[in-house]
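Removed: one protein chain of the complex. Kept in place: all other protein chains.
And then chain A:
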Amino acid sequence: MNARTLPYLLILPVTLFLCVFFIYPFVLVAQLAFTQGDGFTLANFREVVGYWKFPISLKNTLLLAAIVVPIQLALSLAMATMVSKMEKGRDLVLYVWTIPLGISDLAAGIIWLAIFEQSGFLNSMMSGMGLIDKPISLLTYEHPWVIFIAIALAEIWRATAIMLVILVAGMGLIPKEYYEAAEVFGASPWKRFLKITLPMLRPSLQTALVLRVILAFEVFAVVIALGGSLFPVLMAETYAYQFDLLNSGAAAAIALIILAISIGFTLIILRLLRVPKGATI
C-alpha cells in the first residue's frame, strides 16, 4: 500500500461514520422541523414559539448561561493561575479539581439535591446553627430564585473543570521567558497576568468558551433533578415535545432553535477572541 492512498484509507471509516451519524441527522432534523404532513412549512416554528412556555424557557436558558459562564471563566482562570504557581501537591490538587469533569449533569443535579432538598444538608446546617426551627422546603414554586441559585451552583460546580483543563493546558504553552522578561522590567503579577497570560491564552479561551457556552445551552438533567418542571429550559421543552406531546416536528424545531443560538454565540466568541494571523505561539 503506498503513502498516497493510505491516509485516505485511514480517515475513510471515521468520515463515513460522521456522514451517517452527524451530517445526515442534521439534514433530517431540518427536514422534520420544516415539514408538517407534506411540503415546506414554518408551522412547527410558529407552534413552538407561540407556546406560552417558550419565552420563559428561552429566558431561563439565556439567563442561566449569562450568570454561570462568566463566573466559571473567572473561577477557572483563577484556579489555573494558582495551579501554575504551585510546586508541592500540584498533581493532587489538579486531580481533585478535575473530578467533576467525569461527573454527569444528572449526578451533579442529584448531588446538589442532597444539599437543597427539604431534609437536606443546607437545612440541617441552618437548624444546627439555630437559624431555623424546622426544615423549610426550598425547591418549590414559592422560591423560584432558590431553584435558580441551586441550578446555577450545580452547573458551576460541575462544569468549571472542563474550562480549567483547557486553560491549564494553554498556560503550559506560554514560554517562561516572557514572564522572566516582564519581571526584569518590574511588572507586577497582576500586570503580567493582564499583559502576558490573557493575550497569549486567547486560543485556549476561545476553545474553552465555545465548548462551555454550547454545553450551557444544552443544560437539561441538572434542571430536571433540581427544579423538575418548575424551571423550564429549552432542552427540557425539546424532551417534552418528543415524549409527552409526541410531536417530533416541534421537537426538531426547538432543536434547530438551540442549534441556531449555539452557532450564533460560537461565531460571536470566535470573532471577539480572534487570534491575529501569525501571532500564535
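The criterion applied here is as follows: a residue touches a chain if its C-beta (ideal position, glycine included) is under 8 Å from a C-beta of that chain, and two chains touch if they have at least 3 such contacts; residues count from 1.
Definition applied: contacts and distances are computed from a predicted model.
One chain of this complex is left out of the view, and of "FtsX-like permease family protein", "Carbohydrate ABC transporter membrane protein 2, CUT1 family", "histidine kinase" or "FAD-binding protein", the protein name its UniProt record gives is "Carbohydrate ABC transporter membrane protein 2, CUT1 family".
Screening A:V69, A:L139, A:V165 or A:V233 for touch with the missing chain picks out A:V165. Considering the whole complex, the residue from A:L42, A:A66, A:A114 or A:L245 that touches the absent chain is A:A114.
Although one chain is not drawn, the whole complex shows that of A:L42, A:L173, A:L245 or A:L272 it is A:L173 that touches it. Residues of chain A that touch the chain left out of the display are 1, 3-4, 6-8, 10-11, 13-15, 17-18, 21-22, 25-26, 28-29, 31-32, 78-79, 82, 85-86, 91, 93-107, 110-115, 117-121, 123-124, 127-128, 135, 157, 165-166, 168-170, 172-173, 203-204, 207, 210-211, 214, 217-218, 220-221, 224-225, 228, 235, 238-239, 242-243, 248, 251-252, 255, 258-259, 262-263, 266, 280-281.
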